[in-house]
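Every protein chain except one is present and positioned as in the full complex.
For reference, chains read A, B and C in written order, and residue numbers begin at 1 within each chain.
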Amino acid sequence: MSPLVTPPNRQRSDRHQDRARMLISCPDRPGIVAAVSQFLAKHGANIVQSDQYTMDPEGGMFFIRIEFDLPQLEVNLEKLKQDFAETTAAEFSMKWRVTQAGRKQSIAVFVSKEDHCLLELLWQWKSGDLYADIAMVVSNHPDMRDTVESFGIPYHHIPVTADTKKEAEAKQLEVTQGVDAIVLARYMQIISPSFIEHYPNRIINIHHSFLPAFVGGKPYAQAYERGVKIIGATAHYVTEELDGGPIIEQDVQRVSHRDNVEALKRIGRHIERIVLARAVSWHVEDRILTHQNKTVVFN
Amino acid sequence: MSPLVTPPNRQRSDRHQDRARMLISCPDRPGIVAAVSQFLAKHGANIVQSDQYTMDPEGGMFFIRIEFDLPQLEVNLEKLKQDFAETTAAEFSMKWRVTQAGRKQSIAVFVSKEDHCLLELLWQWKSGDLYADIAMVVSNHPDMRDTVESFGIPYHHIPVTADTKKEAEAKQLEVTQGVDAIVLARYMQIISPSFIEHYPNRIINIHHSFLPAFVGGKPYAQAYERGVKIIGATAHYVTEELDGGPIIEQDVQRVSHRDNVEALKRIGRHIERIVLARAVSWHVEDRILTHQNKTVVFN
Amino acid sequence: MSPLVTPPNRQRSDRHQDRARMLISCPDRPGIVAAVSQFLAKHGANIVQSDQYTMDPEGGMFFIRIEFDLPQLEVNLEKLKQDFAETTAAEFSMKWRVTQAGRKQSIAVFVSKEDHCLLELLWQWKSGDLYADIAMVVSNHPDMRDTVESFGIPYHHIPVTADTKKEAEAKQLEVTQGVDAIVLARYMQIISPSFIEHYPNRIINIHHSFLPAFVGGKPYAQAYERGVKIIGATAHYVTEELDGGPIIEQDVQRVSHRDNVEALKRIGRHIERIVLARAVSWHVEDRILTHQNKTVVFN
Partner (left out) sequence: MSPLVTPPNRQRSDRHQDRARMLISCPDRPGIVAAVSQFLAKHGANIVQSDQYTMDPEGGMFFIRIEFDLPQLEVNLEKLKQDFAETTAAEFSMKWRVTQAGRKQSIAVFVSKEDHCLLELLWQWKSGDLYADIAMVVSNHPDMRDTVESFGIPYHHIPVTADTKKEAEAKQLEVTQGVDAIVLARYMQIISPSFIEHYPNRIINIHHSFLPAFVGGKPYAQAYERGVKIIGATAHYVTEELDGGPIIEQDVQRVSHRDNVEALKRIGRHIERIVLARAVSWHVEDRILTHQNKTVVFN
């Protein structure tokens, strides 16, 4: 069957071929912005946008995200990165990365039986709103193969049972090799620590509650039981602590006594797909820095 | 010193002298609406607004709030209530009450050192948006006497210490005698079960978090620590379980990594006062029914 | 090609076979609720939910939406409707309708080149959130045939030019015969008054602005030009006045100076699809009454 849709190729001014992004975190001290911007100017780069944040000015952490244009980026970027590593980055003990804005990151989407989050990602990808390559979909169930393949995307059915979890994860690691990030789009399996350490701060999960309320299973039933007037969803990086990783994005919607568990789920599905799609977009646009158990999101 | 402001006397069409409100909850069974509306029609009352909700149609609970106009309400209401008790209410095993919309309920506001929630209530009272009599302000601190008295409202300073708690609550009970409800406007003392039972579902508290997240002390510090992207406040009826009573209203606001604990508090103050003022308004307008640990809010 | 998905058949308690909905508007006068509920009780119906609203109590309009259960609805409904018409409805000069909650309404979706609103409706239909039959998609362009047909839904490509508008609308009327409502899901053609009168208050349009701001063409460009900080979308019934019909639903999202026209469109697409889907859901669930140029939405 031929793909239902052709991947998009929309122009966006902030993704042209000479645009790059630089993300830095380091201990704060005077002169960092000056040093970085001077370094870029010296290399012929023009800063187009910069967002910066200092956590606790006295003795704190410094975070910056810079978009810059560099003529003939493809040719000149490696040299710039090498120079930066040897000079400014070393001088200020920076954690840093530089990426090309025009290069799409590749992601693998993990899914179980609920399809709404996956569909949202597929549509946003198809419409060009999600600037990434969905390299594959991985599922512990066979259900969504037709849907996924109709978008021209490979589908890996890797069953998971208590007994086969180890082998299943080994297989997942194998097929996902080379992807930039993994998105758990209502994937109903716990990820083991050994898997997580292959993708530090690169596995995004959607939890169907306003964390830290209703950690764990059946959050909509918990919310109904407690009688809350607002429900939410939370996208976060996956760490060893269940539902405890750095929060990327949250959103909420008002509910009332009229909404039973079924209604909460229906309303919640909309929040989940929006929140997850936002988080994935920010991730692939290099808008997120993590520090300890928190995110700095430049959006 | 003469009062800074005179209490308002604005006309509102839904508060005129012949308007009454009827609130009912009872086990669901066919014919309730018919019986009630027929009863009212027979007594010459005209239903102006009705909101009804059945929790779980098969074998569930029935809730209704009716506003009706009855000519010469002042004269005829007692008879209507007596008749209702003896006929329809008895027949359907109803929990019910009927109140005059034009009669202001009286409330006592309890406060400690934070003044924002109190001020919001005072202003809404002054502007006529809060249709209630603020009969008094009770505080364990003397700080806000001048402010409160400048509105022409009595201020009772009743200090509370671990040793004097019992006597303090006895005194609070004494001064609040006859009020319809108590509002804890950031009152930083635990209310004892014996006090609560004098005001069942008539003590409203504002908790400065999006419950059930961040129960207990210092919720803004907890929220900062967890790195949430949205903070909230919750108005609820006070029960023996700390921060565990029926939720009346919640609202939230978006925050970011830039907001430190101080900023969260500042943003949160705004949410707190709005949420508490809404809850108090709904309470004094008889818009809230409670069932088990939840509220049905007809707003 | 076989359908990509099979239409859902989820159980919802409020759509079971014996549930019906009654919608009434009439001049207000005492005794309407009593008369209606007594009528229903006499016919063995149990009111499960009722929402009522009186516009301007003195000499105003009365609106009510009732959900009731009637044993063996299929058998007994016609008799009930006939009786109602002859008695209560006549007595109070009511405009009214009664529908079966379990019967899906059929809709025709009109679309041009933008697919996001259509896809949202298809997805909500597929997931069972939209309880309706999408009987067909009509478009003045051929582009979305494959997508629509992959859902097992007929696609009618009816080109429209200035010269052929009359014939095109005649053909549209022909193919849509028998549908309950028409949804303009970013259909970029003006509907003629003669077409509209076939579907009074049954054509729903999504306008991509927060009406009445930015009526007419290119609302996102207009919004950018004016420098607004919030953008929105509006679902409304189509009347002869362009973008002037009764508003069903609106929603908004915050934007900033960073968002250019392209970004506003991207953000707006999300609002549009949510707002339109809500409006369509409310329509097919008989939650909307219109009066003059406004809607009463019982949701």
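We adopt the following convention: a residue touches a chain if its C-beta (ideal position, glycine included) is under 8 Å from a C-beta of that chain, and two chains touch if they have at least 3 such contacts.
Predicted model, so just to flag it, every value in this text is computed and none were measured.
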{"item": "Touching partners, among the displayed chains, of the absent chain", "value": "A, B, C"}
{"item": "Selected residue (touches chain absent from view) among B:76, B:99, B:147 or B:189", "value": "B:147"}
{"item": "Touching residue (missing chain; options C:37, C:205 or C:250)", "value": "C:250"}
{"item": "Those residues of subunit A which, in the complete complex, touch the missing chain", "value": "13, 29-38, 40-41, 44-54, 57, 69"}
{"item": "For subunit B, residues in touch with the removed chain", "value": "1, 4-5, 12-13, 115-116, 119, 123, 127, 129, 146-147, 150, 262, 266, 269-270, 274"}
{"item": "Hidden partner interface residues of subunit C, rising order", "value": "53, 55-56, 210-214, 226-230, 232, 246-252, 256-258, 260, 293-297"}
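Just so we're on the same page, only the chains that are shown with their structure count from here on.
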{"item": "Whole-Å gap separating subunit A and subunit B, where each centre is the average of the chain's CA atoms", "value": "42"}
{"item": "Inter-centroid spacing, subunit C versus subunit A (mean Cα positions, whole Å)", "value": "36"}
{"item": "Junction residues of subunit B, two or more chains touched", "value": "53"}
